[in-house]
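Apart from one protein chain that is not included, each protein chain of the complex appears where it belongs.
Chain IDs A and B follow the sequence of writing; residue 1 opens each chain.
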Amino acid sequence: MTRFKRYVPPILLISPSLILMGIFVYYLIFGSVQLSTTSIHTFPQFTGARPHENVGIGNYLDLLGSEDFRHSLKNLLLYTVLFIVGTMFFGFLWAWLLDRRSKAEGIFRSLYLFPMAVSSVAAGVVWRWLLNANQGQRASGLNRLFQTVGLGFLENGWTTSVDFGIAAIAMPAIWQMSGYVMALFLAGFRGIPNELREAARVDGAKEWQIYRHVLFPQLSPVALSALIILGHMSLKVFDLIVSVTDYRVYTTKAPAVDMANYMNGGDYATAAAIGIILLLVVLVLIVPYLIHTAREDRQ
Amino acid sequence: MRRTRILAALGAAALLVGTAACGTDDESTSGSDNTGDTTSATEVEVFTWWTAGSEALGLEQLQGVLTEKYPDVEFINGGITQGGGSGKDLLQTRLAAGQPPDTFQVHAGKEAQDYIDAGQVEDVTDLYEKFGLNGVFPQDLIDMLTQDGKIYTIPSNVHRANVLWAAIPVLEAAGLPTDNAYFASVDDFIAALEKIKTATPDIVPLSVGGTWCQVHLLETILIAELGAEGYNGLFDGSTDWNGANVTTALTKFAKLMSFTNIDRDSFDWEPPMQMLLDGKAAFNVMGDWVPALLDSNDLVAGTDYLYAPSPGTEGIYDFLADSFSRTVGAPHKAGAEAWLDVISSVEGQTAFNKVKGSIPARTDIDLSSFSEYQQSAADSFKSDAIVGSIQHGAAATIQQGNATNDAVSKFTTSSMDADALAALQAALAAAYAG
Partner (left out) sequence: MTTTALTGHFETKQPTVQMPGRRFDWGRLLRYALLLFFLIVVLIPVYVLFVTSFKAVGDADPSRAWMLPQEWTLENWKVALLGSNSGAYGKIFPVLPALGRTLAMVVPAAIISSFLGSMNGFVLARWRFPYANVVFTLILFGMFIPYQAVMVPLYRIVIDLQQSWLHLQPGIQSLALLHIIYGIPITTLIFRNYYQSVPQELMEAARVDGAGMIRTYVSVVLPISVPSFVVVLIWQFTSAWNDFLFASFFGGNAETQAPVTVTLNAIAHGSMMTNYGVSMSAALLASLPTLVIYILLGKYFIGGLMSGSVKG
């Protein structure tokens, strides 16, 4: 009885959120799953003016069998790895540099965060210019800058490479998000009670040992949230791609762009299937996290 | 629908807290709530992607004519720009969700096909009679808009896609003549590009922008190589996309692409055109919305730049047009009809096109106050064979246009070798099959 009473308030507190998630997430996902098993590939079929049928997992097989969609998936994988590694690296490095109570910390912090304030629409306009593919005499953008500062060997075609074009898109993404990861880590560093560090020091621990055994373990929840936040942004990468290149540029296609393109052509079933494939990818990635959480609870 | 309502009510209940706080930031929505349940005949919600620039000014002109002709019809602008410059995604979502605007903008021709097939736009053949449009639009244009004896959209303005623009100082520097001698065929044009490349290696012979500009270029090559009839046949099955003449056209397209700027994919059309103005490029194939940019740079036709039908397309008018429809289930039918009257009227087309730089679809409008370019374009529009643009929705459905863009981008970002070319041709054939 007391137990039950204890559980009522938290459940009440969380239920508005749950109801909203039920409608705005699960009801919509359910609809998508249904849609993805139909042959609704044109507007007339969507509105019911032309017939459609149930095709089971046919759309999924078509997608996975298509060279172009595999290209998009490969791009997504490459982008995700670069984006997450790059953002975590710079975010941590900056937080670490700033954690030592620098003078003018506020200015550095605000300016490092600034790119996040620039919307993708705006970032796209300027990065389009920076990632200009011209080299040598006609070079502009970053290639021109590289020449000027004596790093001419870094010149390259950026988004024009079929295999690595997407890597160029990761640059503005890292530029935008590193500041946020810095903020997370900074908050993480500062959230660690000073007594912990002091105690370690009193025990004669070296600075790196303090990081290894005191700070890093404390930071792991922060790192995990950063990973999940970055991961969800990465899977949905869309705004940035279409504003730096365009919806139809082959070298920089990604699943979310394909999804928008299929929707634009009235192919709602294939678009829904892509959405569900992305969700399945998320499930695969999120399982380790859940196992980790469950293990933590048992302790 | 019912189920969503129940869910929505549940959601609303869950949201009491949230919206109580939100209610304070009431925005001035002064009746322009586009979801209003009122079914009064005294308004019309017009959905366009003319939300900026001279297009938006032109829209205001049309609004002015509406107020004059139909003082009791209130104009509501449902327009928006989404990525890539149109609001099609929102439009399609609204249509699919059963919340249609009264009338919406669509490229005249095949782009309207999906809306017709989906039963989302009404037959407006009767309005052509009522407004007396049958005699005043060119017959070629009306034929192209007619499907099984019915017409579904009314055009407001016409642009020409197949125009070649050239920078005179650059031509002179390369020792090329500045008359139209080498525009007679694509081969002549390629020879001219070769000369520029040899004479002035620092100059980009042919500048081009991103994927849509490349498709735009490709369609003019197809027109040149296949002729008006052969080109039109691509869309009704009488010309084979797998044919040898298409292969030739694609080969020449690949050749032309080899003369272009490699940074093309990061541009819309303006920076490549700016290269001509800056003396960094010689030629560009682009639609006739270019003069606005040239004018704003104080350049003069004949001394600074010249324009001509794109190579090999003399006597053919590759058209694209904006048009409006009447939506099935439109809340304000009378308003939609008033709007269609306005955009097809002499007053409406005069006021709109003067500002936008396009030409009226009507051929009975006095053009003496229009620009010199507009007058010459209008003359061609009357006398030339008219074909429809692929990129701009006149000849290709939305899906076909999308597939063309995908295939062309895949091709032009590759090494453009024989295999890639075969893949391009196969993809195009598949896109237009059936």
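Keep in mind that, in the parts below, a residue touches a chain if its C-beta (ideal position, glycine included) is under 8 Å from a C-beta of that chain, and two chains touch if they have at least 3 such contacts.
What you see is a predicted model; the values in this text were computed from it and never measured.
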Candidate in contact with the missing chain, chosen from A:Pro44, A:Gly141 or A:Gly165: A:Gly141
Residues of chain B (touch criterion as defined above) contacting the omitted chain: 1, 4-5, 7-9, 11-12, 15, 17-19, 21-22, 24-30, 32-35, 37, 49, 51-57, 60, 76-85, 87, 89-90, 93-94, 96-99, 266-268, 270-271, 274-275, 277-278, 280, 289, 292-293, 295-297, 355
Residue numbers in chain A that touch the chain omitted from display: 6-7, 9-11, 13-14, 16-18, 20-21, 23-29, 31-32, 90, 93-94, 97-98, 100-102, 106, 108-123, 125-130, 132, 140-141, 144-145, 148, 172, 175, 179-180, 183-184, 187-188, 190-195, 197, 201, 206-207, 218, 221-222, 224-225, 228-229, 232, 235-236, 238-239, 256, 259-260, 263, 268, 271-272, 274-276, 278-279, 282, 286, 290, 293-294, 296-297
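The criterion applied here is as follows: only the chains that are shown with their structure count from here on.
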Sites on chain A touched by chain B in the complex: 15-16, 19-20, 23-24, 27, 42-44, 46-47, 49-50, 68, 128-129, 131-134, 137-138, 140, 157, 159-160, 162, 165, 242-251, 260-261, 263-268
Footprint of chain A on chain B - complex, ascending: 7-8, 10-11, 13-15, 17, 83-84, 88-89, 92, 95-96, 114-115, 117-120, 202, 204, 210-212, 261-263, 265-267, 280, 398-399, 402, 405-406, 409-410, 413-414
